[in-house]
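A protein chain is absent from this complex, but the other protein chains hold their places.
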Amino acid sequence: MILKEFTKGIWKENPVLVQVLGMCPTLAVSTKVVFGVSMGLATTFVLLSSSIIISILRKIIPNQVRIAVFTVIIATFVTVADYFLKAQFPDISKSLGPYIPLIVVNCIILGRQEAFASKQPVFKSILDAIGMGLGFTLSLVVLAGVREILAFGTFFNMTIMPEGYTKWVIMALPAGAFMTLGLIISLFNWINMKGKESKS
Amino acid sequence: MKKIIHILSVLTLVSLLSGACLVGVYKATAQKIVDNQKKATKDAIFKIFPEGKDSKQIDKKDLEIFSVTDAKQELLGYAFTCAGNGYQGEIKIMAGIEKDLNTLVGIEILESQETPGLGQEITNQPFKDEFKQLKTEPNIIYVKGEKPDQPNEIETITGATISSKAVVAILNKGIEKVRQEMGEK
Partner (left out) sequence: MKEMILSVNPHIHDNSSTRSVMREVIIALIPAIIAALYFFRIKAFVVISSCVISCVVFEYLYQKTCKKNITVKDLSAVVTGILLALIMPPALPVWVCILASAVAIILTKQIFGGIGCNIFNPALLGRAFLMAAFPTMLTSWNNPITLDVVTTATPLGLHKFTQVLTGYEPLFFGNVSGSIGETSALALLIGAAYLLIKKIINIRIPFAYIATVFIISSITNKIDPEIYAPALFNLLAGGLMLGAFFMATDYVTTPITKKGQWVFGIGCGIVTMIIRLWGGLPEGVMYSILFMNGFTPLINRVTMPKRYGTGDRE
């Protein structure tokens, strides 16, 4: 039963495809799979660390100032992630630009603290955070995969399209992000609908 | 009263811990980040001057300029950065120029947010190669849809005229500034 806390973030309550949270990084950094993976992992790191701390402190954080405390904790981990990327992976940090500091305002993170970590024991919170983080990363990879293949003819920076492939410039632009996300969400819902139909 | 103390103490504690943690991380990474930036600059310089061995920043007021020397300590030319507005955001260029300040050695695009697949083509080798051995006296000019036939001419990228024009404008302005600053000595 406890495994459910982990798997729900990946499919049933997927932060991007079902809760439609964290749209800013989802749309902005999904031009290439490498960016999607790095963004997803950075977000997972922040989500996991803040969930652990907040779950430990959940009994002593006063209700009136809980949002302020959450924000300070989240901001700390975001800054840590930002410095780490700048020092170890300067190229990725440069391409993700302002979107790493912007993890602070990613609704997935504050949402999980408010809805889950501040009410649940540590172990459950860890499972929830990893599940949600993975769900976010996976949806980013799918979205970025479609966009990277169509826009650049590559996947994970490896050329996979044949010579002479015409690149779809629109897929590297915001319009392509919105269209692809819409189509992926509708496909996701269609699969879920089919699943329900065959069950009943 | 007890409640207020509780709130205050928790807030103070969390902020203090967070501050301490950040100081630690900053101390651990600051040097590396500065090194990375320096390395990025050097990489760009030596990409423009493949025979270059050493580069030194020359102290100028509002101009980032480096003198580049080869293995025998001989001056190869200067590398300088210049920036300006592109189609979507700032374009920052590192440009190499020969000693006489009249011929470009090459350029590297340091930062740009142009449209991927169109304006972003300015970061590709074919476009950057157009600036190799380009005369800067008189000013660089661009032509559209035809092969350049003047020593100071480049061809704009199809579908990305604005970005190409921006690069030319930024370079012309940058070169003028270099001439002003370097001419003084």
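Just so it is clear, A and B label the chains in written order, and each chain counts residues from 1 on its own.
Note that in this section contacts are C-beta pairs under 8 Å (C-beta built on N, C-alpha and C of every residue); 3 or more make two chains touch, one makes a residue touch a chain.
For clarity, every value in this text was computed on a predicted model and none was experimentally measured.
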| item | value |
| --- | --- |
| Option touching the unshown chain, where A:L17, A:I100, A:L143 or A:L173 are the choices | A:L173 |
| Contact set of subunit B toward the excluded chain (per top definition) | 118, 144-145, 158-159, 162 |
| Interface residues of subunit A (partner: the chain not displayed) | 166, 168-171, 173, 175-176, 179 |
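One rule holds for everything that comes next: only the chains that are shown with their structure count from here on.
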| item | value |
| --- | --- |
| Subunit A to subunit B touching residues, read off their complex | 31, 57, 60-62, 64-65, 68-69, 72-73, 75-76, 79-80, 83-84, 86-88, 90, 94, 151-152, 167, 169, 172-173 |
| Contact set on subunit B toward subunit A in their complex | 3, 6-7, 10-11, 14-15, 18, 21-22, 25-26, 28-29, 32-33, 36-37, 40, 111, 115-118 |
